[in-house]
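The other protein chains are all here in position, but one chain of the complex has been omitted.
Per-chain numbering from 1; labels A, B and C assigned in written order.
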Amino acid sequence: MIAETASKTLSFPQAIAATLSQEMARDPDVFVMGEDVAHFGGMFRCTEGLLEQFGESRVIDTPISESGFIGMALGAALVGKRPVVELMFVDFSLVAADQILNQIAKTRYMSGGRVGVPLVIRTQGGGYKGAAAQHSQMLEALYVHIPGLRVVCPSDPRTAQGLLASAVRCPDPVLFIEHKQLYGTSGEVPERELLLDLGKAEVVKQGTDVTLISYSYTLTLALQAAENLQKEGKSVEVIDLRSLNPLDFDTLAESIRKTHRVVIAHEAHGRCGVGADLACQIQERLFDDLDGPVLRVCGADVPVPFAKVLEDEALPSAEKIEQTLRKVLGV
Amino acid sequence: MIAETASKTLSFPQAIAATLSQEMARDPDVFVMGEDVAHFGGMFRCTEGLLEQFGESRVIDTPISESGFIGMALGAALVGKRPVVELMFVDFSLVAADQILNQIAKTRYMSGGRVGVPLVIRTQGGGYKGAAAQHSQMLEALYVHIPGLRVVCPSDPRTAQGLLASAVRCPDPVLFIEHKQLYGTSGEVPERELLLDLGKAEVVKQGTDVTLISYSYTLTLALQAAENLQKEGKSVEVIDLRSLNPLDFDTLAESIRKTHRVVIAHEAHGRCGVGADLACQIQERLFDDLDGPVLRVCGADVPVPFAKVLEDEALPSAEKIEQTLRKVLGV
Amino acid sequence: MVATIHASQQTSNLKLQLSLMLLLRSFEKELTALSQSGKLRGSLHLATGQEACPVGFCAALDPQDTMTVTYRGHGYAIAKGVDFKLIIAEILGKQEGLCHGRGGKMHLVDLDKGLLGANGIVGGGIGTAAGAALASKMDGGHRVSAAVFGDGTVNQGHSMEVFNMAGLWKLPMIFFCENNLYAEMTPLSRSTAVIDLTRKMEAFGIPSVQVDGNDVQAVEEASQEAVRRAREGHGPTFIEAMTYRTVGHYQNDPGTSYRSQKEIQSWMELDPITRLASVLKVSDKDLESMRQEAVGKVKETIEWAMALPDPKPSDLSEGIYA
Partner (left out) sequence: MVATIHASQQTSNLKLQLSLMLLLRSFEKELTALSQSGKLRGSLHLATGQEACPVGFCAALDPQDTMTVTYRGHGYAIAKGVDFKLIIAEILGKQEGLCHGRGGKMHLVDLDKGLLGANGIVGGGIGTAAGAALASKMDGGHRVSAAVFGDGTVNQGHSMEVFNMAGLWKLPMIFFCENNLYAEMTPLSRSTAVIDLTRKMEAFGIPSVQVDGNDVQAVEEASQEAVRRAREGHGPTFIEAMTYRTVGHYQNDPGTSYRSQKEIQSWMELDPITRLASVLKVSDKDLESMRQEAVGKVKETIEWAMALPDPKPSDLSEGIYA
């Protein structure tokens, strides 16, 4: 990592808003649309100030018509705009799934590569807040399964800033999933423009005994678990996946060839989840490097329950990740 | 398997229609709805004759409003009906994804188990017909990822009949995915009512050297590949998964403990697919039983292309499965 | 039907409705306090100021009639007869709660009382309500089914698909739209091309009626008429109840950044509770003591519910499949 000279502290929503502002100032084709993003500044304050800066024609409040306005983003992208849509909860992506999966994801390939779809769908997911089954999901696996979309999950304000700027400039459609637990966090971000490579995973903690792969808010929990084990002299290498599609398998492989042990931690359901996908690919391609099975810590295969005790039981925690690491390490 | 005395030959669509007729005659609460299912008898002839038998109030043509009428099936199920919806192509399920995944799949759990949702969504998917990217998908992985639905894929007229009858009687919502390649096939079905257990996989060919897991139309290809290798004295055990959720892991495990080698073949995309899910679970739970990695034959991770040469390249074939079996067997 | 009720019975009905509105109001107040003190999880979508809608509408329904409501729909649940205590227990995430703590506030459901479900997805339950109406039609159409939703919900594709099928098939149902002028922070005029929703419904062949949603008697009357039409096989009615939430969209929204103090004040003056109280000539003192009684009932229930056991973590997977 190159040292970033000047930096400042921003909350996660501020980092998003600042990045959108930066990109809109840079490129007049970038515009923002979604429910209550303009006059109100976004339900989660991620578009605050944009209306004042860029006006109503580039910061657009929409009706509650996700399929409609996401479809419109596709059309605008095809004629040269760079729409950044806010979809308030990723759970609501299901009312627009045809537009995302049958239209946006497929347009480029169906045209034989002749047509680009440069748009970003920024959305928000995840649990831990008692928001229950229809407001707590992490749905990235659905969007990784269908080819054609880039799927990106930032893990803190800095990666949000760097990945979002790259997403806005990306010629492909990007589904950018923020986590509601991160909205309350703050962190250092560089004063200057930051661009992080969309297709790269990052080793965020070096280690030698086991590779722990995670992303989004779960990375916070993964790092806690890794630090707990560090105290006992166990060295956990932690990788922030960042991009779920495309996958930076090389970074994973390099680590696994060193550690020979793997744990994957994410919040989404296990079945056909990203963890299952990674574990499958790892055993397919690195079977002989593995000392034992790739283990996962996932959200339980039930709709996210409302009651705290149940939600806690259903979702990953630092403790559960630590337990799984111990299992893999035999300690 | 118990010998089924009297039998007859039916095409796949006839087997479906006969089963629907049987279930509607048995239970007055069963009704059928979908686009052109009544007066026309279904785009694929799977509801032929039902209107004449049961009348317009139980065989209902709908507008092109999949989200609406699938939502209505949920409401009807809640008050005691047993709707069987036809969704013409599984690709179109994406315009109804909220109703299927946020509503139907979650209703029972969100009610604390107090409310049942006995409905069936019959749909059709798959490629090989030059129907291109929006009419050729197998989307089961999306519906397995989200808990709450039973997901079932018949592999011939007989399993279609037995599984569909069970699906109609099931107290949980069932997504029943037929394959367009199977519509042109015929097979023996029993004269008498057939009920196949919804949660069971079936060993359709015994073998000792490698376990080959498949389902839907791909099973046909899997059996061809297995037979080809049989000629060389290689004994492939072939399992028809049938139910993708819940998963009959015991049947898989029993076979794998015997063969120590696994190949999974399906048509859907690989990333976060059912094959990835199975491979992950197998290595998690049976790591020490495996002689090598679990390998997959999947649809390529591109939208299904139109041109024949490309579609052939993208989708599984008996030959590709055979090659992968050879790799696993080292022959 | 209304006409056959004796005046005294009507008055006593109205008194009950006043009590019920006070109960809903107190319920929301106490929940707000609970939320502020951190004892309540998740978002709290209140309907303070809109109480005449659930109370007036549900008065027109029979026990076997069905309905779906929104994240803001606890008032309908209570007015439809769902056990108030079980709702509070659910909102507190208790095993004895209406949905054993799995569903929470946004997902109340109680088939015995005809509540097919609250919903977290805008418009998500409208198809469900229509499906129950379709089922009823198959059985002769004696049960009526209702979908309750807000003004902003008419822009969701699912809603419009269902409007069309209900109009086409003349389903025995009621679309009860609480037009509180805003969808979250967006006024109807910035989200809908045609803001006269009753005109909009003509596209779906559904007759409409607009009603003062802060007048419980007017709401009940319009609802009775719609229910009658539905039960007699004349198909669906769209009721647009003009109302206002005097609070924010949810607990963290004061509701003041996008609405003027004057606007809020003018609606406060149309408060359905004080209006009904004055119709009934209930003195301020009597009203206050009725209010106290309602608050007491809610507080007591909350206390009871707080002491209930949580669900068992080991039962996490209970209830997902039959």
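We take it that a contact is a pair of C-beta atoms (placed from the backbone, for glycine too) under 8 Å apart; a residue touches a chain by one contact, two chains touch by 3 or more.
Everything numeric in this text was worked out from a predicted model, so none of it was measured.
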Shown chains touched by the chain that is not drawn here: A, B, C
Which residue, A:18, A:37, A:51 or A:70, contacts the hidden chain when the whole complex is considered? A:70
So which of B:151, B:265, B:314 or B:329 would be touching the chain we can't see? B:314
Please give every residue of subunit A in contact with the chain that is not shown. 31, 57-58, 62-63, 65, 67-81, 83, 98-99, 102-103, 107-116, 147-148, 150, 170-172, 246
Mind listing the subunit B residues that contact the chain we can't see here? 35-36, 39-40, 43, 61-65, 67-68, 91-92, 95, 129-135, 300-303, 305-310, 312-314
In the full complex, which residues of subunit C touch the absent chain? 155-161, 163-168, 190-194, 199-206
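By definition in this document, only the chains that are shown with their structure count from here on.
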Centre-to-centre distance between subunit C and subunit B (centres being mean Cα positions), rounded to whole Å: 40
Roughly how many whole angstrom separate the Cα centroids of subunit A and subunit B? 31
Sites on subunit A at which at least two other chains make contact: 67, 91-92, 95, 132-134, 301-303, 305
Tell me, which residues of subunit C touch at least two other chains? 97, 99, 101-103, 107, 119-121, 124, 157-158, 320
